[in-house]
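A short worksheet on the structure shown next.
Omission of a single protein chain aside, the complex is shown with its protein chains in their original locations.
First chain written, first letter: the chains are A, B and C, and each begins at residue 1.
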């Protein structure tokens, strides 16, 4: 974890309210799939807090993010232009366990919901690169809510798309083709990695459990600091799933990736 | 007074911390010399208050301002670029009485201190245009603190420059050549118009009184609203100079131009 | 959905507070609108629900020396010192013109002793077109050695009772936020007969120039207002709503219709916009428009159903 200055290489709009930003950092950092950063335009007076964004890509001293503007903070980020500065605390958080895929040869089933996809892209890319059997299920509300779909497709692994309104791919929830997939693959054959809205992840977790597939979820939570000092970003975990048996775990340091069965959904 | 949207036509740096901005307003307004506007970048979250700036030029639906960045508000304004929006409440305040110059043919002696000059430019320009005998005394700390000096010089009237450090014009305070001028011109020959730092205006007022010259000053004050609702921007006036005999007058509505003798210096 | 209109107005926005009918719940806050007329060049005063004047006293007051304000993060400090033309001059010079508009007029009144309040109210009782009184009790009490009346439930109740005895119009008492027990204060004032409460006034603050080491405001302390204080104001409205039956007017950092709705949900029947009018002179009329839009979007029948509609049931997991 370092507090770095990022210089905007590009910051372009992908779809209504979706942006893709690339920053050159003042120092090189090593990033693991699933890790995130806390960002804000340099010297921004308001809003004061940084925003958490998953690291979508990282190479040398550059990092990329894909974000959906919900409010004032990311709105301010979306107005930043080439050459301007962004404060970047990174990399933060843990990573996805991949032993079962890499060492035991299980299938990697990646389930992305909307802007949850950036948190999964490095994972997909790395697993494909290592020759694993990877497939991606990507759901969005509309065809505009499938950020970086082209980048997932370019990886060469099968990508199944769903939208709530049928404007792209299959109409309906992403959990429908996921369930078909896991049923066909058989018990214990897969490791599921999911990131997306809470109800989607809750359902993915349930489906995975039903097929005895390991399941890891990358969670979001309201964060003030991103590195463990505010204790704001907690999620309730099942008894005994973390030691000592604390009911609340910090998403920023104990996560953002959790075994799905540890979470009280 | 109207609350208008301004679109930036240009916003360029003149010298370290000095900027010149031109805005196209959503509606045409009639501006009198000495009037001002309250501005802020549209939808700026912080700082919340608008900043008062004298209207340097106005034609059709465009207005120009020259400003010195002291803090966060004008700093934010300085970052605004062509095509971006600025909220503009204008025109505000009163104007300079010019009867003695126009009707009685007295000399107009304009004394500008640093960034006080924009508040005097329309006056100088208008008086020159009407064929009055106008001369300008322009003082600054250094040669960088003489904003729009070229524009004053282009008017064709005599312009005497002083700087505290001698980096341009005569070394010393602008009140030195002013005093010479008034002494030469004789009693009651001149009307002095001044805008600049408080101590400068206090001294100008004293000198003018010494030569029985009428003197009007354009004051600054910390303003929240600019149109009379907060009662923040007051200046202490001499007893009897305003009716009813209130000790404090609002610079934004009773001013910014006051007869120098009305002010408790 | 098209906003319903009657005489150019949205009837869903009408509210009644302290027996006064406002055609919408958006008022200007005291000290942030002069005597109302200052807005004439900007908008038709009949478009907002009410005007609450600058604090009036029986006699004119000069106010504090400058500097009177200082901007602070998302807010500002002020120590205007209650400069005003006096109750009589208000009635003679301002009220006739204000009455030309279809807007309710509350006169804000302050004093340093109970007699001060009573004297001002006696004068204002003569003012035709005044709809109600708002008592600013956040002034130092000269008799009690500078103690702030609004910080002491007993003193606040005494002022309220004394004013109620003479007032010919509804009395709204404006709470100080510089107290620990809002509920107790609200109850004391309700028991003393107030028709409504308005809250909050400003929080006491100080700002220092680190170069000169002087306070940035001549009066040393000032009142903190603006968006910065909104969470404190919403909390106090919520606590007061739970404590009393009389209606509440919410004040503190309201700049938009969304902010106003927050106060209504917390328990207010109407709101006042103060500091926001300084930096957005049309804030009040924009808020009125925004409230209609909010009712449209959310399919809410009337603004009155929002008051106190805070949902305290456990939220769904995951957000």
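Some notes on this structure:
One rule holds in what follows: contacts are C-beta pairs under 8 Å (C-beta built on N, C-alpha and C of every residue); 3 or more make two chains touch, one makes a residue touch a chain.
Just so it is clear, the structure is predicted and the values come from calculations on it, not from any experiment.
Taking every chain of the complex into account, the omitted one touches A, B, C. Taking the complete complex into account, A:228 is the one of A:16, A:105, A:186 or A:228 that touches the chain left out. Here one chain is not drawn; of A:22, A:40, A:107 or A:135, the residue touching it is A:40. Interface note: of C:77, C:109 or C:192, the residue touching the hidden chain in the full complex is C:77. Residues 66-67, 72-75, 77, 148, 151, 176, 178-181, 203-208, 210-215, 218, 220-222, 224, 226-232, 234-235, 238, 253, 258, 261-262, 265-266, 294, 298, 309-313, 315, 319 of chain C touch the missing chain (whole complex, contact as defined above). Panel shows chain A; residues 1-3, 40, 45-50, 73, 87, 89, 221-222, 224-225, 227-236, 244, 246-248 of it touch the chain omitted from the view. Residues of chain B that touch the chain left out of the display are 45-46, 197-199, 202, 222, 236, 264-265.
Here is the rule we go by: only the chains that are shown with their structure count from here on.
Of all chains, the one whose Cα centroid sits at the greatest distance from that of chain C is A.
Averaged Cα coordinates give chain A a centre that lies 46 Å from the centre of chain C.
Chain A and chain B, compared by their mean Cα positions, are separated by 55 Å. Chain B and chain C have Cα centroids separated by 36 Å.
Touching of two or more other chains is recorded for residues 45-46 of chain A. Multi-chain contact residues of chain C, defined as those touching 2 or more other chains: 73-74.
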